[in-house]
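Omission of a single protein chain aside, the complex is shown with its protein chains in their original locations.
== subunit A ==
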Amino acid sequence: MEEHAILEKEIDKGDFSRGGEASSELKALLRKLGINNTIIRRAAIVTYELEMNIIIHSEGGNIKAAVSSDEIFIYIDDEGPGIEDLEKAFQPGYSTASDEVREMGFGAGMGLVNVKNYSDQLEIDTAPGEGTSIKVVIAIK
């Protein structure tokens, strides 16, 4: 099925004030396409976690979203430390966020766990020092 790009956004490191923008925008766009509300919610949660990941853990990156008639695709690409130990990153509560960030109520270590729980397909391409690319697929039906 053909993918139509619907969203593309640059995200700066540490820019908490704009955290959630991509998620809200994607939600509004998916609603215009008439996609089921539960699916929209999942896409919104995944997008939010991913954009916050970029803000908290990376040196900046971008987020893209696309849809086909039966799937939603969410891609992120960031520059940064990469993920050292993927297995650990999927353990609930595991976090590498700084105390400062945690004090703000972020970085509780549920990010990737949530992403996994709410997506149908998750591909992560990362290596220490080389940034992270993530692809999430959520089925529309």
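The rule is simple: a residue touches a chain if its C-beta (ideal position, glycine included) is under 8 Å from a C-beta of that chain, and two chains touch if they have at least 3 such contacts; residues count from 1.
As a working rule, contacts and distances are computed from a predicted model.
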Undisplayed chain, where the name is taken from the UniProt record, one of "Quinol oxidase subunit 1", "Pyridine nucleotide-disulfide oxidoreductase", "Chemotaxis protein CheC" or "Iron only hydrogenase large subunit": "Iron only hydrogenase large subunit"
Candidates A:11, A:44, A:83 or A:136 - the one touching the absent chain: A:44
Touch residues of subunit A, complete complex, unshown partner: 4, 6, 20, 23-24, 27-29, 31-35, 37-38, 40-41, 44-45, 47-48, 67, 69, 105, 108, 114, 140
